[in-house]
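Shown here: the complex without one of its protein chains, the others still in place.
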Amino acid sequence: MWAQREITLEPRPRGIHLVTRETERGLPELAGIAIGLLHLQLLHTSAALALNENASPDVRADLASWFDRAVPEDAGLWRHTLEGPDDMPAHVKSVLAGPSLTLPIADGDLALGTWQGIYLCEFRDRGGPRTMVATIHGEA
Amino acid sequence: MWAQREITLEPRPRGIHLVTRETERGLPELAGIAIGLLHLQLLHTSAALALNENASPDVRADLASWFDRAVPEDAGLWRHTLEGPDDMPAHVKSVLAGPSLTLPIADGDLALGTWQGIYLCEFRDRGGPRTMVATIHGEA
Partner (left out) sequence: MWAQREITLEPRPRGIHLVTRETERGLPELAGIAIGLLHLQLLHTSAALALNENASPDVRADLASWFDRAVPEDAGLWRHTLEGPDDMPAHVKSVLAGPSLTLPIADGDLALGTWQGIYLCEFRDRGGPRTMVATIHGEA
């Protein structure tokens, strides 16, 4: 069984955001899968998807702080500056965190750890809505 | 053909560890797949899976050293400190290396390069046993 949908995540400010519920809500087909995989592909090059701690907002803030220090806007490295100072660092961060996730499905649900949640890593100041292609396949 | 199993990796000290054999040993279904994919999902947020050089232990030690320098415990950045000084750096490193792998299967075996092995990246001092969900699908 295969299904594919586009899910558009609402605009968020720069930072790391938990989107597990918003993602699952867009995927009613999950409930019918006994064993399978969900693939999420963000269609953007200045944001990313990640899987990490779903409880403390401090973890998400600290992760954003680390990215900002490791890939600074004033690095003295950037030739690609015409889309604003936050653009080229956002591309680098997107490569580091990655624009897609593949997640196991078991008994009609995502089979994640107790503390795992899906992060939208918004690396632009004003990234706008972010679209992902969700592909589900598995056996009923 | 779909199969799904949990594999629990034995506790290891902080560092990068080769777990290719321990992973394959837990997956007898691999042998029956002509073309397929294996997806491995670690259910933790302070460790990661990676694919890299399977020969020299120095490569694994150097990789751990780089992570420790790039994401230091005393970065002066961390708000999330209540689980110990190794916890928040472990979350960042887990996002960078990633908690899952998808690997091709060909003729009953993982189709990896000669020098590629599966790494468990244990970023906590005492991470304990680490569990992953392995999902296999393919054609016989």
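Quick notes
Read from first to last, the chains carry the letters A and B; within each, the first residue is number 1.
Operating definition for what follows: contacts are C-beta pairs under 8 Å (C-beta built on N, C-alpha and C of every residue); 3 or more make two chains touch, one makes a residue touch a chain.
The structure displayed is predicted, hence computed values, not measured ones.
When the full complex is taken into account, the listed residue touching the unshown chain is B:Glu139, out of B:Glu10, B:Asp125 or B:Glu139. If you put the missing chain back, the residues of subunit A touching it would be 2-4, 39, 41-45, 70-71, 75, 77-80, 88, 91-92, 94-96, 98-100, 102, 131, 133, 135, 137. Seen across the whole complex, the unshown chain contacts subunit B at 35-37, 50-53, 56, 58-59, 61-63, 65-66, 69-70, 96-98, 101-104, 106, 111-116, 119, 138-139.
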